[in-house]
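Removed: one protein chain of the complex. Kept in place: all other protein chains.
Just so it is clear, A, B and C label the chains in written order, and each chain counts residues from 1 on its own.
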Amino acid sequence: MDGKMKAIVKDRRGPGATMKEVPIPQIGYQDVLIEVKATSICGTDLHIYTWDEWSQSRVKPPYVFGHEFAGVVVEKGELVNNVEVGDHVSAETHIVCGHCPQCMTGQAHICANTEIIGVDRDGCFAEYVALPAENMWKNDHDLSFAEASVQEPFGNAVHTVLAGDVVGKTVAVIGCGPIGIMAVGVAKAAGAAQIIAFDLNDYRLDLAEKMGATRTVNSLHEDPLDIVRSLTNGQGVDVVCEMSGHPVAMDQGFKMVTNGGRVSILSLPVKPVSIDITNDIVFKGITVQGITGRKMYQTWQQVAGLLGSGQVDLKPMITHHFPLEDFEKGFQLMIEGTCGKVVLHP
Amino acid sequence: MDGKMKAIVKDRRGPGATMKEVPIPQIGYQDVLIEVKATSICGTDLHIYTWDEWSQSRVKPPYVFGHEFAGVVVEKGELVNNVEVGDHVSAETHIVCGHCPQCMTGQAHICANTEIIGVDRDGCFAEYVALPAENMWKNDHDLSFAEASVQEPFGNAVHTVLAGDVVGKTVAVIGCGPIGIMAVGVAKAAGAAQIIAFDLNDYRLDLAEKMGATRTVNSLHEDPLDIVRSLTNGQGVDVVCEMSGHPVAMDQGFKMVTNGGRVSILSLPVKPVSIDITNDIVFKGITVQGITGRKMYQTWQQVAGLLGSGQVDLKPMITHHFPLEDFEKGFQLMIEGTCGKVVLHP
Amino acid sequence: MDGKMKAIVKDRRGPGATMKEVPIPQIGYQDVLIEVKATSICGTDLHIYTWDEWSQSRVKPPYVFGHEFAGVVVEKGELVNNVEVGDHVSAETHIVCGHCPQCMTGQAHICANTEIIGVDRDGCFAEYVALPAENMWKNDHDLSFAEASVQEPFGNAVHTVLAGDVVGKTVAVIGCGPIGIMAVGVAKAAGAAQIIAFDLNDYRLDLAEKMGATRTVNSLHEDPLDIVRSLTNGQGVDVVCEMSGHPVAMDQGFKMVTNGGRVSILSLPVKPVSIDITNDIVFKGITVQGITGRKMYQTWQQVAGLLGSGQVDLKPMITHHFPLEDFEKGFQLMIEGTCGKVVLHP
Partner (left out) sequence: MDGKMKAIVKDRRGPGATMKEVPIPQIGYQDVLIEVKATSICGTDLHIYTWDEWSQSRVKPPYVFGHEFAGVVVEKGELVNNVEVGDHVSAETHIVCGHCPQCMTGQAHICANTEIIGVDRDGCFAEYVALPAENMWKNDHDLSFAEASVQEPFGNAVHTVLAGDVVGKTVAVIGCGPIGIMAVGVAKAAGAAQIIAFDLNDYRLDLAEKMGATRTVNSLHEDPLDIVRSLTNGQGVDVVCEMSGHPVAMDQGFKMVTNGGRVSILSLPVKPVSIDITNDIVFKGITVQGITGRKMYQTWQQVAGLLGSGQVDLKPMITHHFPLEDFEKGFQLMIEGTCGKVVLHP
């Protein structure tokens, strides 16, 4: 398809971004062109927008950023046989090599040669995006574009919570950004008996409660370890989903987990963290898991099953909608922390 | 404790049973005496009551039968240190040897030397029952005695459904006796996307729907395989919980499961079943599991977590309550199939 | 590449096959052309050669059959980036659709849309074979072509034995055709304590012993269940690898497995088998697995690791080598059962 489109371009090596007219991208034999109907803002996009240290070392302006979206296929390459024009789709945002040992053994989400949409190549804060067909996930036409656009981060939550069993267990979610809030909903849907949510921000703790937390804890005002002891008969929680990245919270996570428990870490602490391996890992016999991306595509199937059945309803945590043009309002809300998920509509 | 108590005694090698006065049982060093507050009727009790072939070969009248109950500890042996007088308890009904290879490796529920309460030794259709302390499961005082009494069969349902993952998946429950109905509730609580319940009895299908089935199928009036195909985009179900024991239904189970799926069998078909191993097991790459009893005591922890949190509410399927004396009314209802779970109160 | 090549053509709807000159196959964008250096005969090839019922219903002469091989890439399509000309390769013989639920979740080996090399399309009993590049497995140059050619069936053995843990356990291999013999070697390498091999053919039992069986049993002359009882202190075996397809042997497998054990079935019984589900599956709490193909590509990595390290040495069971022209000698040996693996060299 030829022509121009609106896109949010990260056009400078500094804070901010600009709405511009750019060419509609061209597709290859194995690609599809998608008309973007809804695109949500991720914490990663915020890092790029505010131009933090990580962004400075990783991204190469000018380019179109954004990676969470839902849209409709409008064109496909001649070798594409897994999607059709008219299909509703979202994308797995990890474009992987396909032939490293990880890709060859069902662990493509940790392929060392991964290229990320909207980080390493043009993304979806635009009217159109061109992507490899093999990264398409077909959405049910009954699923709204807004909800479909947040499946990618919801997949992070699903991947983290369901990296082990939670039925009848006590789950702690540490850090209630959007993924933490969704993790609460996943734990609830998957049968957890107690879901204790921790954060410093009451707005987000309220959203966590709406998504099913049985207890929310503002760690500024209550002692997390005391609360856990009293709620678990002194035993500690069975599962910790660490989504804060903060060393103090992380340490609390290791202290609150019961012997034999699981600590699944999705967060990215900016510095090394000091861990009492002997007492907090070895003697307790716990398992610590690093979680990144989504299993390709088991996680997406779980996502579809949970959303399609209504076992998880994401609407309470999609708090704001803006036209694409008003992206700066969305970023501002995220800086302030007074939002759940923000969706932009091109 | 000395004295007499009321008990339902299987006193003949033929149909029926009799309410009698018998001595309160004595306890040993490692036993407890429990005052029974509620005791529910199992299909196994019905077999013993109606004196079917299996009963004739297994049980040795006269003895007190019944094995599902909740009560209060009133006396304990001098070496008992895991429960106290006054504790609310139910019992794991498998009394195991403790030192066979299965017992030594976390599989005590399939100990080849198992003795079953109410089958191989006196049971709980009585005012008191004496049991080894190590078989006690402590109940929360908030849990009603009636609900606590059905934890043992609920444990069968939990064990079957959770013998693998169900989150976001399609689960078929074939056979909606009380355990099947409870299996529906477990699948719902554990995050299944679709739960399709099959039976020939509309009363029980109604209960299955109340417990969360997304579709009920009376296999007399609808074709199970057609329904499954239409509900799963032709793929079949991910998980079959076989609780009917009927060879036709079992064959449908093998046909309706998707490639790579799981068939978990709790039922006990009375004769060998002919299976197309090549097409229904090998080429489909499925897993078939025999399920018996409850994992000791992981299943009980899951039971407690699901009931205590309200993730599963058993009240809709406990349809009838009688005083112990009216046990024959309960058995009659079970023969007619117009009940969920029937609870007797001594 | 243009030109002619020698190939064994299944050229009739009846027993036998013919060596012919046929065109060297052409490749597409995503294919490779391989010069075949060694190709081994599978039981499936024998079925096609002797024209059994299954073959009559499945294959469509005339075509080139054969699917186990090792060779060298001599040409590649323009979109191929996972192999290079000169690479030593073998092929995963299941060509899968890539976008069904199984393919999307790491279970491509049970894709319902599978096309099999040498069965549903031209195979490798030829000087050259053209295949999709994504089915290539790169071989170490140190691995002989003959050993590399049997990796595919060795993968079946690996998949079956390692479908669960065997370390320190007792493993029964029922049926010592080539895959059974290789399964013995896998169990030995993976740490099994006892490996009991069953067959009716002493030649093959001798090969099983060479591959590491701790006890071989000719079921014509000894009672399998008696032997198992005496070798396992009456407990039964932990794992049964069923590779015979014979209903009597299969029944013995179900009887000899211990409570909680595993029965992994790779064989393809020609008729339905009657199974005592209540006593042999449910009360014993066992797991039955249907095994087909090789996990793509976890099994291939295990294969490469076991062969490359010398943990398994396949040389003792590759008993015969012939030039491609003498294929009929190979088929004759297989009919007689006086061979391990037969390798043809084009």
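Just so we're on the same page, contacts are C-beta pairs under 8 Å (C-beta built on N, C-alpha and C of every residue); 3 or more make two chains touch, one makes a residue touch a chain.
Just so you know, these numbers come straight off a predicted model, no measurement behind them.
Peer 1: Can you tell me which of A:Met19, A:Val273 or A:Leu333 touches the chain that was removed from the display?
Peer 2: Answering carefully, the residue with contact to the hidden chain is A:Val273.
Peer 1: Which listed residue, C:Ala130, C:Ile281 or C:Val303, touches the chain dropped from view?
Peer 2: Counting the whole complex, the residue in contact with the absent chain is C:Val303.
Peer 1: For a quick check of understanding: of A:Met1, A:Met19 or A:Ile110, which residue touches the chain that isn't displayed?
Peer 2: Of the candidates A:Met1, A:Met19 or A:Ile110, A:Ile110 is in touch with the missing chain.
Peer 1: What residues on chain B make contact with the chain left out of this view?
Peer 2: Counting only chain B, the missing chain is touched by 29-30, 79, 81-82, 98-99, 101, 104-106, 134, 296-298, 300-301.
Peer 1: Tell me which stretches of chain A touch the chain missing from the display.
Peer 2: Those residues of chain A that touch the unshown chain are 100-102, 105, 107, 109-112, 235, 250, 258-260, 265-270, 272-278, 281-293.
Peer 1: Can you list, in ascending order, the chain C residues touching the missing chain?
Peer 2: Output for chain C: 162, 165, 167-169, 189-194, 214, 301-306, 308-309, 311.
Simple rule for what comes next: only the chains that are shown with their structure count from here on.
Peer 1: Between chain B and chain C, what's the gap in Å when you average each chain's C-alpha atoms?
Peer 2: 42
Peer 1: Could you list which residues of chain B touch at least two other chains?
Peer 2: If we look for residues of chain B contacting two or more partner chains, we find none.
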